[in-house]
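Removed from the display is one protein chain of the complex; every other protein chain stays in position.
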Amino acid sequence: MEIFADAVFAIAFTLPMVELKLPEVGPDTQRQLLELWPSYLGYGLSTLVIGIYWVHHHFSGALYRTTGHRFLLTTLLFLAAIAFIAFPTRVFAEHIQNPVARAAGARFYTVALAATSVAWCFNWRTARAMGDIDDRLTHAYVERLNRHYTTMAAILVVAAALAFVSWELGISLAGAVMLYQLRPPETPIYVDEAPIVEEEI
Amino acid sequence: MEIFADAVFAIAFTLPMVELKLPEVGPDTQRQLLELWPSYLGYGLSTLVIGIYWVHHHFSGALYRTTGHRFLLTTLLFLAAIAFIAFPTRVFAEHIQNPVARAAGARFYTVALAATSVAWCFNWRTARAMGDIDDRLTHAYVERLNRHYTTMAAILVVAAALAFVSWELGISLAGAVMLYQLRPPETPIYVDEAPIVEEEI
Amino acid sequence: MEIFADAVFAIAFTLPMVELKLPEVGPDTQRQLLELWPSYLGYGLSTLVIGIYWVHHHFSGALYRTTGHRFLLTTLLFLAAIAFIAFPTRVFAEHIQNPVARAAGARFYTVALAATSVAWCFNWRTARAMGDIDDRLTHAYVERLNRHYTTMAAILVVAAALAFVSWELGISLAGAVMLYQLRPPETPIYVDEAPIVEEEI
Partner (left out) sequence: MEIFADAVFAIAFTLPMVELKLPEVGPDTQRQLLELWPSYLGYGLSTLVIGIYWVHHHFSGALYRTTGHRFLLTTLLFLAAIAFIAFPTRVFAEHIQNPVARAAGARFYTVALAATSVAWCFNWRTARAMGDIDDRLTHAYVERLNRHYTTMAAILVVAAALAFVSWELGISLAGAVMLYQLRPPETPIYVDEAPIVEEEI
């Protein structure tokens, strides 16, 4: 599982490079290279978002004890979202200089960020419901993580809806949520497994 | 073997993203993004089919005990089919709106689904014939799996033939077979290795 | 090392799929799909050659005991050849219908096959010279392998030279050598490590 997932992440992370279009040969190559900044922005945003998800995926890998059939299927769904995200990112970045297209791009991107987060949350909740999570983790810890993932997904869905009212607000909220995810995840807390001592009376 | 196979699956899974064409900058970007739905459909179908095969490949990995030379070769053949499948998927999806081209696309896609399934079955049967399957599995279990893979391949070959009579029937049958594969595979059953007790008379 | 090498193989194996060009939507999609046969041939040849090298690379992985710095560098050179080979393959396949271009394509392809084989042989010989090969293998076995790899590379270099006299002869010879490599490699033979017994007189 880990090899497949890590490879999908790695390809999604690296592939946007292919989309960078070579400037034409001519006297103003330097200016053309600078004018490609929306493409660089798109590349940077892709790697940032995919990188953040990879860190959390890498972390959560230590929390699962088993990988049941349903969990595999929801993981595939999440990975399909990760592999897809570079496209809306590029639509947003490449259209950023056009006042009209910019709004459509930002909406598409915000919706895609929300969908990815929902897919992540759905994957996590499937694992939790099917008993794939390491049962040595404390209940309180698992609940905190659950609340965290659900809240993130909920705010991103709100951001996606908001983007249809004001794309500036929508994408700012989504961006804030993503940057917040740069923080390290909480260290797992395991149930204390001290030996049970038969006490004398 | 597993690293190579998982990486091929991951690339085949992620690569169709590259084919998504950025809409032109303009006032109707939003409409253009919606009109790209055949591309999204193609992407979705690709990841669905490759994902299903990955789950079964991942599962069957636990059934093999050795990887002989012939088994390696037939695995490469199967992986070449997996790497190829995104192309007919895309031909089908991108031509879905044209009444004439749609039929050709559907036929091509159904033939490709059948060929992939035949390659899978051929790979499995080679492993079985060469003794690469874990011999602690019960004979009945291996036979059931064998029957299952052979039946799936046979129905898909029928679907491919049918597609040349009526593409709607052919692709519907192929789609039904693929969705049926979303079910979890049967848990392996191992020969009971209880110690043989010398009974007294 | 293995992860990196296997991933390069997997990408080289899968990437040619990207080059398949979607036929235009129209009444003769079916005919167009059939006329793409040189592309399918190119895809098939790529996966065949890369697959054959992968099997031999996978096999030889068990023969090395260490991976010194020079061995890493020559492995990178060999992997660069593997990653490159799809390009000459495609040049050959896509030009196969044009009587003039066909000769140039076949020459380029034969030279590339020879270069890949020389890179493989150079990598092997570096490992052998630097002491990276498992010293429990019998001397005779290592020598046989050495002779085999050297002979294959030498014949392919002859084939590449021949291709400039007659491309038909050159590519036929190269093809024969590659198909010959489909045979399973010889099982490693280890030095008998029976304990040395002090014999009494």
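So that you can tell them apart, the chains are marked A, B and C in the order they are listed, and the count of residues begins at 1 in each.
Following the convention adopted for this analysis, a contact is a pair of C-beta atoms (placed from the backbone, for glycine too) under 8 Å apart; a residue touches a chain by one contact, two chains touch by 3 or more.
Computed from a predicted structure; not experimentally measured.
For the chain missing from the display, the contacting residue among C:L22, C:A104 or C:A154 is C:A104, taking the whole complex into account.
Of the listed positions C:L22, C:I52 or C:L72, the one in contact with the omitted chain in the full complex is C:L72.
Screening C:H57, C:H95 or C:R128 against the full complex identifies C:H95 as the residue touching the chain left out. The missing chain, though absent from the display, is touched by one residue of A:L20, A:A129 or A:L169; that residue is A:L20.
If you put the missing chain back, the residues of chain A touching it would be 2-3, 6-7, 9-11, 13-15, 17-18, 20, 22-23, 25-27, 29-30, 33, 43-44, 47, 51, 54-55, 58, 182, 184-185. Chain C residues in contact with the hidden partner, per the touch definition given at the top, are 1, 3-4, 7-8, 10-12, 15, 18-19, 69-70, 72-73, 76, 79-80, 83-84, 86-87, 90-91, 94-95, 97-98, 100-101, 104-105, 107-108.
The working rule: only the chains that are shown with their structure count from here on.
When chain B is fitted to chain C on its Cα atoms, the angle of the rotation, on a 0 to 180 scale and to the nearest 5, is 90 degrees. Set against the C-alpha centre of chain C, every other chain centre is closer than that of A.
Rounded to a whole number, the gap between the C-alpha centres of chain A and chain C is 38 angstrom. Distance between chain centres (mean CA atoms), chain A to chain B: 27 Å.
Residue positions of chain C touching 2 or more other chains, listed in rising order: 7, 10.
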